[in-house]
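Apart from one protein chain that is not included, each protein chain of the complex appears where it belongs.
Chains here go by letter, A, B and C, matching the order in which they are written, and residues are numbered from 1 within each.
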Amino acid sequence: MKYIAEVDGLEFPIEILDEHHVCFGGEILEVDLAAVSGQPLYSMIVNGESYEGYVYPDERSWQVLLLGRSYTISIEDEREKRLRTTDTGAVSPGREYTLKAPMPGLAVAVLIEEGQKVEKGQILVILESMKMQNELRAPFAGNIVRLKIKAGDSVQQKQILLNLIAPVAQTSLENR
Amino acid sequence: MKYIAEVDGLEFPIEILDEHHVCFGGEILEVDLAAVSGQPLYSMIVNGESYEGYVYPDERSWQVLLLGRSYTISIEDEREKRLRTTDTGAVSPGREYTLKAPMPGLAVAVLIEEGQKVEKGQILVILESMKMQNELRAPFAGNIVRLKIKAGDSVQQKQILLNLIAPVAQTSLENR
Amino acid sequence: MFKKILIANRGEIAVRILRACRELGIKTVAVYSEADRQALHVRFADEAYFLGSSPARESYLRGDKIIDIARKCAADAIHPGYGFLAERADFAAACEAARLVFIGPKASSIAAMGDKAVARAKVAKAGVLVVPGSEGEGSLRDEELLAYAPKIGFPLIIKAVSGGGGKGMRDVRNIEEMPDLIQSARREAESSFGDGNVYLEKLVEGARHIEFQIMADQFGNVIHLGERECSIQRRHQKLIEESPSPFLADDQSLRQQMGVVAIQASRAVDYANAGTIEFLLDTNRRFYFLEMNTRLQVEHPVTEAVTGMDIVAEQIRVAYGWKLSRKQEDIQWRGAAIECRINVEDPYNSFLPSSGRITLTQPPTGPGVRIDSGVYAGFEISPYYDPLISKMIVWGETRPQAIVRMRRALEEYKIVGVRTNIPFHQTMMDTYPFISGKYDTRFVEEQFSMLDAAENREMYLDIASLMATLVAHSQMEHRAQIYVQPAQKSTWKWVNRQTRPNR
Partner (left out) sequence: MFKKILIANRGEIAVRILRACRELGIKTVAVYSEADRQALHVRFADEAYFLGSSPARESYLRGDKIIDIARKCAADAIHPGYGFLAERADFAAACEAARLVFIGPKASSIAAMGDKAVARAKVAKAGVLVVPGSEGEGSLRDEELLAYAPKIGFPLIIKAVSGGGGKGMRDVRNIEEMPDLIQSARREAESSFGDGNVYLEKLVEGARHIEFQIMADQFGNVIHLGERECSIQRRHQKLIEESPSPFLADDQSLRQQMGVVAIQASRAVDYANAGTIEFLLDTNRRFYFLEMNTRLQVEHPVTEAVTGMDIVAEQIRVAYGWKLSRKQEDIQWRGAAIECRINVEDPYNSFLPSSGRITLTQPPTGPGVRIDSGVYAGFEISPYYDPLISKMIVWGETRPQAIVRMRRALEEYKIVGVRTNIPFHQTMMDTYPFISGKYDTRFVEEQFSMLDAAENREMYLDIASLMATLVAHSQMEHRAQIYVQPAQKSTWKWVNRQTRPNR
């Protein structure tokens, strides 16, 4: 099985040869992956080097927490990729981002309106939780297409607050 | 639901009234039992007193580890008990004990023969495990009815080593 | 000695107090909200009583219910911990009225230090510099605050009158942004302390936050246990504390002087039990009295680590009426200690709080490591309370040893199910300003960024990619299809690891 892992704009071709061998960047590596206590915590020994990290699935990608550092990695098997890249007819659509409440709380302030243009990092909503005022910001520049709450609403965890759409120009590299 | 709990020869009648109330020794108690992390570790609050203990099922009884002390408790619901005690026709059979290997190891010595009479506490088998010589003893006086190993055998965990039968005289109190 | 103590708190500090009681042979009573039936403090206590529903104002802030329970179960004292009712003079008074010993200072001392105006007047009389502010004016309305601001000058800070723990604090750079900030400060103060009153205070630039631990008995004996450096803060929330302070390390006379002042300030309000005098040090090593926390501090363990004294046990002893167990000259400091506060906040997502069930926790152990935690694997973190779930304290023969030990311990600490700020601490421990001890209270917000800091650390792009791919593969395997394609060259080379910095 062949995969392409993409992180920070770099692409790593990775071929799984068998349970304990992969071809990584043209080199054969001996690997041993073990889940610790059946958790998303993994012990990986690769050519004798021992690593331990957390691996969480994200919307479209995987987040790896390794040695006190976080990596966002998107993985596709080569078939998928080939199909996507050869399929030149279609235009890659503008990205859509759905802002969900990270935890239950009170929306003490909603600082934008539906249809409004926002900058990357701009504060959209202030959510009070754990006695703290938490600022929810725009992950990238775009337009607010759906606004589902108003100031004073109390929201449940994972409740959808609004949708943000990026101009078509955005490249997939900004996935990070 | 009514139960009789028996420990150290004492009998405690316990009636479960509802999820949070029991009648214990004629007194109504407020109880709240919670399993910790879904383990056989329990937090129990009874009339405001907070206790935490391990509760393991045994062959015929329950073992409770509480405040650094171990209790062996047999529980039967009153129907069972009544049936057993009224059913005077039958003779209560001699107890049979099956000695299983507590863990994998090597039987370095088998100190008894099939059919032999043994005393309570007498060493039956010496099992080497974790580099230690472990003496397996008779839990009560009786006769060896089936001997399934010989010195030099290596045995698996829980493998049956022998069976011991107590004379009919034995009372159930010796369960402890 | 006391027979039974009720702990009017939750989480790690309730557990910390339970431990002290147990070691003193005192029975313990826990109180708990709906969300906390399975909490560690309930499991560890000798007795536990239900308090109310999850929001603090319906449970842990219900002093009336708590006193009621204490009397019913025949407790003879109440330990308030920190936060909640710890600095409420009315609660301390109510305990007294109910013939329950409040393990803390007299209500009058709390009131005196709680009223910033009185507090500052008193210590100012003792010749101590104080940070200029509006506290003398009583509680002002919004327009009054806006009018007063120019007298102090910008930048300034809005602070909650019944504040603490950085709650209800806002920095103000100019008059324009002030109105909104007053609102959000009042909101936060209201929800944290049930009191939305705020006052203004000058913001001292480049300041360090250094505090002194005080211990006093009821016979007028007062000693200090040295200082704690608490300048690593974010939104006025302390994140890392250490003792001794690297800033005072080479300045024994300044430490001496501050210690004396701290003791004077405590005497000024006739203080008994444990307390903390907070100072601001400006870049010219001038120190200003900030406030006194009339309670146990979150960061007390770093002081315990270097002095060997059990501060909570001492609190209980002096509250019972015993003399201090040590004189000032008996206090000896050994080595260096650092504390990292482990919060359920995601440092990669602007420190948003995280809640949910902890599915695995593996605390670091070994030499020189102490964990004070209120959680365990299987426990559900509710959104109702403070995000602090655990404190990691390390001790070393020297500060550098403490830092490397903290690095080691942070890497060992595994918590699955919720996001924590452990990566923030790991990054901080590799940051030059922290290592060299050259930082002020603005460092985290103004100069520190997870991303920039990360730049200085080696990347494991290849390892991370491989790990993610193997995990993805094992999960996709069932629907995987073998797909043959022409071999392809890759110019990319396996990273040479000889140069990897020590983990």
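By definition in this document, contacts are C-beta pairs under 8 Å (C-beta built on N, C-alpha and C of every residue); 3 or more make two chains touch, one makes a residue touch a chain.
Please read all numbers here as calculations on a predicted model, not as lab measurements.
Trainee: May I ask which residue of C:58, C:137 or C:412 touches the chain that does not appear here?
Mentor: In the complete complex, the chain left out is touched by residue C:412.
Trainee: Would you mind spotting which of C:15, C:101, C:172 or C:344 touches the chain that isn't drawn?
Mentor: Touches the omitted chain: C:15.
Trainee: Where the complex has a chain not shown, which of C:318, C:377 or C:444 is the residue touching it?
Mentor: Residue touching the chain left out of view: C:377.
Trainee: Of the residues in subunit B, which ones touch the absent chain?
Mentor: Interface with the chain not displayed, on the subunit B side: 1-3, 5, 7-8, 10, 12-14, 16, 22, 24-27, 29, 31, 33, 36-37, 39-42, 44, 46, 49, 51, 53-55, 62, 64-71, 73, 75, 77-79, 82, 102-105, 108-109, 126, 128-137, 157.
Trainee: List every residue of subunit A that touches the chain not included in the displayed model.
Mentor: 32, 34, 36-39, 43, 45, 48-50, 52
Trainee: Which parts of subunit C are in contact with the chain that was left out?
Mentor: 15-16, 19, 22-27, 44, 46, 301, 304, 308-310, 334-335, 360, 362-363, 365-373, 376-378, 397, 401, 404-405, 407-408, 411-412, 502-503
The rule is simple: only the chains that are shown with their structure count from here on.
Trainee: Just the chain pair, please, that has the highest number of C-beta contacts.
Mentor: Top-ranked chain pair by contact count is A-C.
Trainee: Distance-wise, how many Å sit between the C-alpha centres of subunit B and subunit C, to the nearest whole number?
Mentor: So the centroids are 49 Å from each other.
Trainee: Rounded to a whole Å, what is the gap between the Cα centroids of subunit A and subunit B?
Mentor: Chain centres of subunit A and subunit B, defined by C-alpha means, are spaced 53 Å apart.
Trainee: Residues of subunit A that touch two or more other chains: which are they?
Mentor: none
Trainee: So which stretches of subunit C touch two or more other chains?
Mentor: Subunit C, residues with two or more chain partners: not present.
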